[in-house]
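What follows is a short report on a single structure.
Omission of a single protein chain aside, the complex is shown with its protein chains in their original locations.
== chain A ==
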Amino acid sequence: MSITSGDEQSLKDEIADLERRLRDAKVRLYQNDSITVSPTPANDTALHAFLLLSDSALPLGSFAFSSGLESYLAHHKPSPPSASQLPAFHTFLRLSLSTLANTALPYVLASYRNPEGIEILDNDFDASTPCTVARRASIAQGRALLAVWDRSFKSQYSSTPTSDGTRNAHTAVAIEHLNSFSTSLRTSFDLNAHLAPLWGLITNILSLALHDSAYLFLFSHARTVISAAVRASVIGPYQAQAVLASVELQDRIRGLVEEGWEKKVEDAGQSVPVMDLWVGRHEKLYSRIFNS
């Protein structure tokens, strides 16, 4: 069968016409979508709180901690010394996220779901943190988060009644537990204020969705480690953004949240045993620019 040049031209025209119509139809479809969705965002209170917590300027002092990266790099000196530490960094980021998801994430989920358990969760998390360096880092950031709540968020979230009444009752209970925790922290030696359980409780009060809370918890950790890597001159700032933006990181965080979703706190544990050693031996570094 042969196609004359005239036929070919008309076919091409037809294809172009169909493609144009398809494009137009799609544009019309999504215009309608955006018109129905955008004027009344379903949950902009949660979005607002999400933005507050995702801000790297949130005064948790996270910039002071490398979560073991500094010690890891000291244990893995490249040879020759001029060689890039980039592959080592990528390995560390994976292991560090996996560790956090296995040890801390179950506590985030549990305290979000169960605000009255905050004191037990805080104690159990403390009992499960095997080294002083990691403990110090977690408590420093947990206390800072609590201070942000006490000084900045509390008045906003305790007083303003929200539009839907159902959520309100739960939030009021959660706020009560958080406030009583904060009060007993000043008098009790048994409480520590670790970051993970407090993160779960506070994101509950700020009405973040549970999945968003967990995702943000892991994302913030990744951002902290990556930012530490920039300051340790392992990667450049643009490279850092590329790692943060990568689909690989997104998939990893999503996968970790999924894996940890049903994990009970009793089953939280260390999946990368050498991580405890790197973090624990941070104290033995000759020179340090981070606190962990």
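Here is the rule we use: a residue touches a chain if its C-beta (ideal position, glycine included) is under 8 Å from a C-beta of that chain, and two chains touch if they have at least 3 such contacts; residues count from 1.
The definition used in the following text is that contacts and distances are computed from a predicted model.
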From "UreD-domain-containing protein", "Trafficking protein particle complex subunit 10", "Archease domain-containing protein" or "Probable electron transfer flavoprotein subunit beta", the hidden chain's UniProt protein name: "UreD-domain-containing protein"
Options A:78, A:236 or A:269, residue touching the unrepresented chain: A:269
Sole contact to the chain not displayed, among A:59, A:130 or A:237: A:130
Contacting the left-out chain in the complete assembly, out of A:52, A:95, A:173 or A:230: A:95
Contacts of chain A with the absent chain, listed as residue ranges: 71, 74-75, 91, 94-95, 97-98, 101-102, 123-124, 126-133, 135, 251-252, 255-256, 259, 267-274, 276-277, 280-281, 284-287
